[in-house]
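Excluded from the complex is one protein chain; the other protein chains are retained at their positions.
Letters are used for the chains, namely A, B and C, taken in the order the chains are written, and counting of residues starts over at 1 for each.
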Amino acid sequence: MAGNTFGTLFRITTFGESHGDAVGVIVDGVMPGLDLTEADVQKELDRRKPGQSDVTTPRREPDTVHILSGVFEGKTTGTPILLILYNQDADPSAYKEIKNLFRPGHADYTYLKKYGYRDYRGSGRASGRETSARVAAGAIAKKILVRRGAAITAFTLAVGGIAGKKFAPEAIENNPLRAADPEAAAAMLERVTKAKEAGDSVGGVVECRIRGVPAGLGEPVFDKLEADLAKAMLSIGATKGIEFGAGFKAAEMSGSEHNDELTENGFASNRAGGILGGISTGQEIVFRVAVKPTSSIAVAQNTIDLEGRAAAIQTHGRHDPCICPRIVPVVEAMAALVIEDHWKRQEALRI
Amino acid sequence: MAGNTFGTLFRITTFGESHGDAVGVIVDGVMPGLDLTEADVQKELDRRKPGQSDVTTPRREPDTVHILSGVFEGKTTGTPILLILYNQDADPSAYKEIKNLFRPGHADYTYLKKYGYRDYRGSGRASGRETSARVAAGAIAKKILVRRGAAITAFTLAVGGIAGKKFAPEAIENNPLRAADPEAAAAMLERVTKAKEAGDSVGGVVECRIRGVPAGLGEPVFDKLEADLAKAMLSIGATKGIEFGAGFKAAEMSGSEHNDELTENGFASNRAGGILGGISTGQEIVFRVAVKPTSSIAVAQNTIDLEGRAAAIQTHGRHDPCICPRIVPVVEAMAALVIEDHWKRQEALRI
Amino acid sequence: MAGNTFGTLFRITTFGESHGDAVGVIVDGVMPGLDLTEADVQKELDRRKPGQSDVTTPRREPDTVHILSGVFEGKTTGTPILLILYNQDADPSAYKEIKNLFRPGHADYTYLKKYGYRDYRGSGRASGRETSARVAAGAIAKKILVRRGAAITAFTLAVGGIAGKKFAPEAIENNPLRAADPEAAAAMLERVTKAKEAGDSVGGVVECRIRGVPAGLGEPVFDKLEADLAKAMLSIGATKGIEFGAGFKAAEMSGSEHNDELTENGFASNRAGGILGGISTGQEIVFRVAVKPTSSIAVAQNTIDLEGRAAAIQTHGRHDPCICPRIVPVVEAMAALVIEDHWKRQEALRI
Partner (left out) sequence: MAGNTFGTLFRITTFGESHGDAVGVIVDGVMPGLDLTEADVQKELDRRKPGQSDVTTPRREPDTVHILSGVFEGKTTGTPILLILYNQDADPSAYKEIKNLFRPGHADYTYLKKYGYRDYRGSGRASGRETSARVAAGAIAKKILVRRGAAITAFTLAVGGIAGKKFAPEAIENNPLRAADPEAAAAMLERVTKAKEAGDSVGGVVECRIRGVPAGLGEPVFDKLEADLAKAMLSIGATKGIEFGAGFKAAEMSGSEHNDELTENGFASNRAGGILGGISTGQEIVFRVAVKPTSSIAVAQNTIDLEGRAAAIQTHGRHDPCICPRIVPVVEAMAALVIEDHWKRQEALRI
C-alpha cells in the first residue's frame, strides 16, 4: 500500500517529482461553498518557494499554482480540488555527473533499494520540492481554520545550537531565518552564512504553536492528536524528532513538577503542550521539530557508486545551507491538515 | 472517524476499558499457516503486567490471554484473530471518591470535553491497561519478524535524568527498570524508590533498537518509516517525544558532521538512525521515546471539580512510580506492528 | 489487506468461526451518550437465529449477545463496543466425514485455494453464522436510524419463482418465510417444504425498502449510495445479484419511460429506487437481492476430494432449505450500517 495519501475526512493525495513536469495535490473533503482563489494558495507557496534570500537555494521556481477542479465561480463545490504547479526551472542535466553516486545523507541509496530504480534528477519524490504540494493543500486547511478562529504559527527556534530566547511573532517574516527572536536571528544568520561559505550546511529546530483549538480534538487510542501531528511532522523530509510541551525535559521531571494543575481560571501551566491523553486541552498546542542539516553539501565526502566502488563526492546543486526557514511553512501546512482533519472527526463523532 | 484501528496490511483494532469486562484486540492480515499458541502471546504480556516488582503498581491482573478465533489446530487460518483478556482485579470503587475531580496530568478533563461523558473508573480507555491489547497483537508481529530474521530490543535508557552509558542487552530483563546498563539501573532504582516514597513519580527515556530490517521499508511521502514509528510511539499514553538516530542533536550539527558516509563495507556511521528519506537503510534502526512522569501521584495538587470549583486532590490508586519498565514491551510491540506492516507493504509494492 | 472491516465513520470489524469459540464484532464510531442494552441487540439476533421454524436449520444457538466494552451505566461512551456471541451448539464432529471433500456450491474449494488451508468445521468464516456479528452491529445502527426517523424493512419477495404481489409489512414477522404477501407466503412455504423433503433447497429474492432517508446521502464518485449498498449486499454469503428501483427492467426501457418526472409535489414516480447520481433523492430507497439456493443439500452430487479424485457427496448437516427468511435481518443490518455511515459522512462534509 503506497503512502501518498494523508488524512481521513480532510484528505490529500500528492504527486510529482522535483525535475519532472509538475508537482501537485488532490484535496478531497473540502466543504462546498468556501471562497477559494489561487491567491489564497499562492501566498503560502511564496513563503516556501526557493530564492527568497541569500541563505536559500537559487533555483528559480515561481511555484505558480493552478486550480484545475473543484472550484466553480470562486467557490468550492465539495468535489476534489486539484492544485498543480508546473515545474519551470527543472534542470536535470546538473545531476548527470552524480547519477551513479549515492550522496551521503540523502535518499538516493534507499530509493534504489526500495524501488530497484532511481530517479537521479534532483531526488525525484525525495526532493524538498514535494513539500510544495503540502503547502498548497495546507493553505486550504489554514483558510478554514482561520474561519474557525484558530491560528498556527511556526518559526525557527534554533539553528546550529543557537537558540532564540523570546517569541516575537511579528519578527518571523522579517528575517531570512524565520526566527521569532530578532537578536538570535542575527546570530543564526551568521552561523548559516559561515556554513554556506564553507560549502557546508547546518541543522535547527522549528517550533510550532497553535492557538484557538478547542478541547476535545484527537481520536484515542491510535489517532491521538500527538500521534497524528508526530506522523505529519516526521513525514517531512529532513526531520529527525519531535517533542510536545516539556518534551524530552519531561523525562527528567517528577510528576509533581510536570503535572499541570487546574484552577478556577483554567490550567495553571502548559507543560503538556496542550494535549492530554492524546486530546487537545483547549490550551495552546506547542511542539518542536528537529531538522537535520541539509545533506547536499559541497564538502568532499566518501561514498560509493552503483557498483559499490569507493568514490568521492561533492554536491554542486542549488541547495539551502539551512532548510529551517523553508520548512516553517511546511510545518504549518501539515499542522493545519492534521488539526482540520481532527476538527471534522470530532464533529462527526458527536453527531 | 474513530481511531481504534492501526496498520494497513497487518492491522489491529482494539477495545476495552481498564475497569470494564475485558480488553482485547482483533488482528487482521496474519498469513495463514503460522504456528500460534496462547503461550506465544502470554510471554509478552507477562512483561507488561502489573505487580512485577516493588516499583510497579500492585494491581493483580494475571493478564491471561484467550485466543477466540483465527487459529485452528494450532495454526493461524488467515482470518481475524481475537485476543481477549478478561479483567479480574478491576476495582472501580477505589475511584468513587475522585469521580468528580479532574486529576492533573491525566486525561479526565479531555475525555470529558471530547465525549461529553466520563468513565471515571481508572480512566477507561485512557488507562495504561489499554496497552495490553497492543502487546498481545505485537506478540504475533514479533513472532513473524523473528522468522524473518529481525529483532527488536527496547530498554530504559534514562530515568529522572540518570542515563545509562552502555548497552548490555542481557541485563534488561534482570533489573526492575529494564535498563540495559546494570550500574545505571541501580542508580535509577534508587531514584524511583525515592519518588515512590515521596508519593511522587518520575519520567524517563526508552530507547528502541531494531536489527535485521532490510533496506527499502517505508512508504514515501506520508507513510515514511519514521513517520509511522513516530505515530505508533506517540499513540502510547505518557509519551511526549521521539527522536531518531542523532535526533535533536542533529539540529546542532553541520551536514559534514551529520551525514553518514558510505564505504565499500557499507555505511561508516549511523547518525540517521537507520532511516534515510523515510526508508530503512538496512542498518540498525534506533530511536528514543520521552516518557513523562506518571500523572497519578499521592502528592497533594490543586485541581477543580466537575462544576469548576477549586479542590485539592491526592491519588491513592495503584500506580507505577515510573512507567518506563512497563512501557518497554509496549514500545517493542508497537515497533513490531509498524515493521511487519511495512515489510508486507514493501513486498506488495514490488509484486 | 484483509477484508473484515466495513464502513468509514461508523465502522465495524468482525471475527469468529462457525464452530470455534465465538463470533463477534467491534463497532467503532458510535456517538457517546446513546442508550444501549444487550436487549436492543438481542431482539435483532433473535430474528436471525436458527431454529425459528420448520424451514430453518435445527442448530440450537441461543445467540446470546454480551457487550464487553464501550457501554458504561447503560450508555455508550464513544469508545469501541465489543459485541460477542459465544458458540454453544458447535458440533464439528458432524463435519469429520466430509473433511476431505469439497461440497459443490460451497466455499470449501476457494478457501483452500486462498489460504492453503481449510477449516472444515462447518465452513469456518464462510458460514452464515458469521452474519450474526453483522446483525448485532446493525442493531446499533438501526437504533440510531430510528432516532433519526428512518425505517428499514426487508422481506422475502420471491422463493423458487413464486413472487409476492403485495406489500403488507405487518405480515412479515407472521410467516416463516418473512414474506410481505400472506397469500404468496403460503405457496412459498409449500415450495420450501417440498424442497426440504427432497433433501434439496431453493433460492429467492429479498427486497429492502428504506424510508425516511433525506436527500443528499452518497459520496460520488466511488462511494455512491448504490455502490456501497451493492457492496454491502454482495458481501453477504449466498447473494448473487442486486438491482435498484426498476433495475434490470430499466435496461429494456426508453428514457421517456424510465425518467422520474418532478412536480410541485415532488417526484411523480420512483423508478430510480430513490437514488440519482449515487445520491439519495429523499424518496423511498428500494432494492432487491438475488439469493441462491442453499448449497448444502442432501441430494447426492459429484465432487472431488482433496487429492482430486472423483467422489460422491451428500451433506447431512443442519441446514436451511431456503435461507431467505434468515437473510432478511442481515439485509436490514447491512443496509442500516451503510445508511448510518453515509448519514454521518454527509453531515461531516457540510461542516
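Please note the rule applied: contacts are C-beta pairs under 8 Å (C-beta built on N, C-alpha and C of every residue); 3 or more make two chains touch, one makes a residue touch a chain.
Quick caveat, the model's predicted, so the values are computed rather than measured.
Considering the full assembly, C:Pro104 is the residue among C:Pro104, C:Pro182 or C:Gly212 that touches the omitted chain. In the complete complex, the residue from C:Ala22, C:Ala154, C:Ala171 or C:Ile297 that touches the missing chain is C:Ile297.
Considering the whole complex, the residue from C:Lys43, C:Arg60, C:Lys96 or C:Lys114 that touches the absent chain is C:Lys114. The omitted chain makes contact with chain A at the following residues, 1-2, 4-5, 8-9, 11, 13-17, 20-24, 26, 28-29, 32-33, 66, 68-70, 72, 75, 77-82, 84, 114-117, 119, 121, 124-125. Although one chain is hidden here, its contacts on chain C can still be listed: residues 1-6, 8-9, 14, 102, 104-107, 109-111, 113-114, 116, 123, 125-126, 130, 158, 160-161, 195, 200-205, 214-224, 226-235, 237, 239-248, 250-264, 268, 272-273, 275-282, 290-297, 299, 301-304, 308-310, 345-346, 348-350. Residue-level contact of chain B with the missing chain is found at 1, 8-9, 29, 31-32, 78-79, 220, 344-345, 347-351.
Just so it is clear, only the chains that are shown with their structure count from here on.
Relative to the centroid of every protein C-alpha atom shown, the closest chain centre, again from C-alpha atoms, is found for B.
Between the Cα centres of chain A and chain B there is a gap of 26 Å.
Look at where the CA atoms of chain B average out and do the same for chain C: the two points lie 39 Å apart. Mean C-alpha positions place chain A and chain C at a centre distance of 46 Å.
Shared interface positions of chain A, defined as residues touching 2 or more other chains, are 1, 8-9, 220, 345, 348-350.
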